[in-house]
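The complex appears here minus one protein chain, its other protein chains still in place.
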Amino acid sequence: MVEALGNPLNLIIVALGVGFLLPLIERSSPALSRGLFNLTIIYQAVLPLLWLLWLVNGAAAQQIQTAGIAPPFSINLRLGLEEAFFVAGVNLASLLGAWYLGGLLRGRAAAMSVFLILSMGVDGMIMTRDLFNLFIFIEITAIATYGLLSLERNAATLTAGFKYIIATSLASTFFLLGVMLFYYLTGTLNIDGMREQIAQVQGPLGMVAMSLLVAGVVIELKPYPANGWGLDVYESAPTGIAAMVSVGVSAGALFALYKILPLIEPFLPALVVVAGTTFLASNIIGLKQNKVRRLLGYSSIAQVSLLALAMVLLTQLHREDAMPLVIGGLFLNHLLAKAGLFWLSGALQRNAVEDWRGLRANPLLLAILGLLLAALAGLPPFPGFWAKWELVMQLSAGGMVSWVALILVGSLLEAVYLFRWFGRAMSPGVQLTPAPAVAQLLPIVLAVLGLLAAGHYAADSLGLDTLWVLLPAYAGIALVSIDGLPTRPKGLITLAIVAYYAYRVVPVLEGLTGLFGLMLLGGGLLMTAAGLYRGDTRRGYYALLTMLLLSFGGLLQADTSLEFFLAWEFLTVSSYLLLCMGRDAAPYTLAYLIFSLAAAFLLLAGFGLAYAETQSIALADLANVKDGAAAVLGLLLLGFLTKAGALGVHVWLPGAYAEADDDFSAMLAAVLGKAAVFGLFLSVISLGLKGGGSDVVMYLLSWIGLLTAFFGALMAIFQEDLKKMLAYSSMGQVGYMVAALATGSHLGWVAAGYLAVNHLLFKGLLFLVAAGIILRVGQREMYKMGGLIHNMPVSFFGMLIAIIALSGVPPLTGFGGKWLMLNALLEKGWYWQTGLAFFASAVAFLYLFRMIHTVFLGQRKRIHKDLRDAPLALLIPQLLLVFVILALSVQPNWLVNPIAAIMASHLPQTLVMHGSLMQSGLGYWDGFLVINVVGAVFMVPLLMLLVLSRFMRVQRVKQFNIVFAAERPESPETTHYAYDFYSFYDRALGFLVLPRATAFWNGVAEWSHSMGTGLRIFYTGNGQTYALYILLYVVTLYFAVGGPS
Amino acid sequence: MQDWPVRIGYFLINLTIVGLYGMLLSGIVARTLAKVQGRIGIPVYQPFIDLLKNLGKRTAVSHGAMFYLGPVFRLAGGIGTLAFVPVLYGSEMFSNFNSAGDLLLAMYFMFFGQLGMAIGAGESGHPFSAIGVARGLGQMTAYEVPFALAIIAIVVQYGSLSINDIVAAQQGGILNWTLFTNPLAVIAAMIAFLGMTGYSPFDVTMAPNEIPIGPPTEYHSSYLAMMTMNRAVFAGAKLILFMDLFFGGATNLVELVIKTWAIYMVAVVVGAAFPRFRVDQSIRFFLRYPTLIGIAAIGYTQAVLLP
Partner (left out) sequence: MIELPLSTITLGTGFGLLLIGLWGMLVRKNIIRMVIGFSLIDTGIHMIMVSLGYIRGGTAPIIDAAVDRATALTAVVDPVPSALVLTAIVIGLGITAVMLAYAVQIHTHKKTLSIDDCTDSKW
């Protein structure tokens, strides 16, 4: 009995039998027919899953013979690991799909039977080893699909369905002809038999046979531009059916392609081009799409062609061993995520992307959407992430760099349109439709859970310590479950978790990672604590924040580039989502994500190149890269620089830093930005000192750094918005670190480390002060403030210390950074860069003064008379930072000595310490003596003034009691000199800061969108035209591969 | 190294000398300018009288703590700059606290007083103060460029950031002065110096003749006295720095007085001869030819002096 139930052939027999029985039973008992349907579809899903389990545990692949005769005289089917996997996936999707479709199928026996037969047809396509039988299963699937498409009868569905029929029937006609020619040439229909006889398939007839066979399958995969019919169906079919076409039918076609690959060796290069073109074109056209279902159609086609591309490329490289992870991962990812999204769009009955506004009102739906989109975009922890990683590694190792580039560009474009959709869902709007029924949502939730499980399993298969590396994601998910708590307790829980984590992790870290561990986790904790000043509802904020902070740990502990990249992507995702929480952040989030992902992909490409040369993903082995050192270094640096906001790719930065929640801005600028610096350090340490090309890269890096520093400062001085000014300032400050790193000397790296720590301190302080000001004033426009020193003296003190530390004026910490950096640049012989550094640091004075003056000094507005200082929760972290800055100012050695020791393990030490005196090759600096001298010198005039003013027995005068040449000042608004503060500077140098980079990137965006418009002109909507495309496609394919010769 | 009391004592002596000399210089300058303009002008000791008068007045008004501390910062900045610059070459007594840091320290410490003063003046709430500071800072960023380039050129030339080393390298004859070994750098630096002194054509920050503009607007009596003192000390410190870097330094006080006077007269003469720039004009001015000269100076140093 068990034997009989377990027979894989049942997948076909039972479905066929029940399929034909259902309409009969329906007449007598509709309930019975429904029950039988449910039972069958569950059986269909469970059976292959069991087989998958058995096969994984070592059972032999099943060869199923029919009619009791061995092939080639009978049809045979195969159920090996890969077949079982695909069948299980497809049948699982059809189980969930049937669940989701519920209402549409209920009471329609014909529909239920067709649905069963559809999944049976796909199963057959996957399992059969007989070419003619494959044709039959293709046709069964096709006819079943036609039937399902007609379930909903309106003009759009019907016409789309008809186009679909024309196209697929043409395709199967070609396929049939191809099959017959193969039979004619090889004398068998069995695929394995044909492989033995493949030598017979040659000459002109062989070419025709092969091209017809390929065409039949490829058309089913919907290659660009002969795929308009497929898109029309995705757009107009009921979402449940579209999902089945997208995941089920495509899976069958894909597996068919996999099976015939050995028969069509000469066509492999052409297939690669076909799949690559389709992948790229679909994603470009997707950019223009504003209807969700067609959008999913483009994404579907792109994903399936990516699968095909990966399959063929790996076959060409003879890396079949990588296929389970790559193909399996991508397939499962596509299967569950795409089906889930189709279902979601159906359940919510929203098609236009614009209509998704306001979804954030329903956190569950938003979370589902976000997770599915993340999966589709190949973000961790979902299977697509691991698959893409492995694919890129294998392709790089095989020298297929241009294909890596194509895949990454395409993926980026896909992320753009997917997350634009998500951005809409995050924007405020009206909830249009009632929330969908739970029954409809359950399959979608199951799809999400399936994705998570699959991702976990994929990570396991890569030999990772999965729980540990995926901890950020899991911790985030766990914290979402207590999202109902009040805000502050959640904050405290986050603090406790991260503090414990840091306590466990940081002491283990050594050297550079230890330094950055202190900065990232310590700084992160401090900023989190400061965030406690907010008690309003912040849905999901702390869950994401925990994820972010724990991914810092992942980044620091990474031993392999995979772990590093994983943590990096976690950072990207969590910071993007946190940014989305900003009230007016919506216009800037997409840019943030795009640039972050582009940065990540650059890293991925770099790691791939490194892997190609060393065959190792250990970060330590980056240093062993020789020939490709400059290229790897360049890619890694470009990636990290993008994330750091270097000039040219900084356009995402001001908006993101300014519009994030105020406490999160501090985290972004002061802490998260250091992750990029950490990355820069890593790449430069491993690859920057290799000479040759690396030297050129490092030289360019120095210019990039200093131009960033200069233009960051210059752009900062023209800002009216407090946080934008700080944002540009951050950009500029990171530029110094980049330049210092570029020197590749001990002194320079000490400078970079010192600057990073110092920037964390003062920029964190400045953003926290800004948070307090914004909280009290309710404004970010600085000219609307003024004179706040009287109300917020502690905040003023914080800002004062911070700007002195930033400006580089002795005796505070800033000077140490400047001294180290300038010495390093001069020692390196980079004199022009040194000049630029001087200029940039002088320009920084302008915005610093403007900031402190317009906010705290000058005339106070009347409405601000009764403002209080920032809440204690904000002031205490500020004072802590002030204390650290002052302590390090008195004893710079406490900071410089450890950093110098760390860097000395990478480079010969050039910075020499004699007690508190530091000596470079050129100059010297005794920070302890300086602050003592300055302190003493300061006392002289102070005492003098105290005596002269009779110990401060001066009268405090009123605000308007000023010498105002013969006029009486009207009001603070007209007397406070603040707006357009540096108009003269604008006149002199404003031409330098026209938004050229923004214009450039807007141009790129516009260009790619118009390319989308250009590429989609093929889609006329006319079925006949589509038929013509298909015919031309086949002919082109034939001639492209060699024609009759 | 002597004991601390001795060093502090030496420094106080230096401070007094430079301060008095600075006051005297401003008297001389006022007199000189008056002659140029066909006036009789003040007696050279007039600044001392003014200072005494201001010191004697009672300070009655304050706008707040930062306002009160502004002149303190200013004067501390001036004194501190002097503290980090050696006055006479080869003299223990006149080396001040030069051992605390090199040329970079002196360059960056110059901003200390300006920043503190700017913040103090800002608290007064007088718009003219803020306007003056804004203009002053803007102009400062511009003249810093040729100045920095000149500094880089001589650091390259002498291979050291230490002021003492740079002076030492210029000893042994007038032709060893940077002025003659690296004239381009000196030209760039001297043009920057015009901006630093704030005489015409770069005096729009203070606009001393016609309107009460600039940081000192709200400051009176002892505040003003401290600012006058600072102007003397700070000018002295800057002159000494320029002399050390470009004109061979000085080994005795007489040499010091002659050289610094001569350097200062450059600014005065130019100031007497040229009308005032608008601030955006002066920014563009500094970033054009002076900057080009500075760049050329570095190129010249690298290409001609070093090989």
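When the chains are written out, they are named A and B in that same order, and each has its own residue count from 1.
Heads up, the rule we're going with is that contacts are C-beta pairs under 8 Å (C-beta built on N, C-alpha and C of every residue); 3 or more make two chains touch, one makes a residue touch a chain.
Owing to the predicted nature of the structure, the values given are computational and were not obtained by experimental measurement.
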item: Chains shown that the absent chain touches, full complex; value: A
item: Identified contact with the non-displayed chain, of A:G147, A:G712, A:P877 or A:P972; value: A:G147
item: Of A:K163, A:K338 or A:K490, the residue in touch with the unshown chain; value: A:K163
item: Contact with the hidden chain (one of A:S94, A:S236 or A:S305); value: A:S236
item: Which of A:L16, A:I64, A:A110 or A:M180 contacts the chain that the document leaves out; value: A:M180
item: Among A:G124, A:G240, A:G705 or A:G1023, residue touching the chain not depicted; value: A:G1023
item: Interface residues of chain A (partner: the chain not displayed); value: 132, 135-136, 139, 142-143, 146-147, 150, 153-156, 158-163, 165-166, 169-170, 173, 176-177, 180-181, 183-184, 189, 228, 231-232, 235-236, 285, 288-289, 294, 1016-1017, 1019-1024, 1027-1028, 1031
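Just so we're on the same page, only the chains that are shown with their structure count from here on.
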item: Between chain B and chain A, distance of the C-alpha-averaged centres to the nearest whole Å; value: 53
item: Chain B residues touching chain A - in the complex, by the definition given at the top; value: 8, 55, 58-64, 66, 68-69, 71-76, 79-80, 83-84, 97, 99-105, 108-109, 111-112, 115, 118-119, 122-127, 130-131, 133-135, 137-138, 140-142, 144-145, 148-149, 152-153, 155-156, 159-162, 211-212, 217-218, 221-223, 225-226, 278-281, 283-284, 287, 294-295, 298, 302
item: Complex contacts: residues of chain A adjacent to chain B; value: 787, 789-790, 796, 800, 804, 807-810, 815, 818-819, 822-823, 826, 831-832, 834-835, 838-839, 842-843, 845-846, 848-850, 852-853, 856-860, 917, 920, 922-926, 929-930, 933-934, 936-938, 940-942, 944-945, 948-950, 952, 954-957, 959-965, 975-978, 981-982, 984-985, 987-989
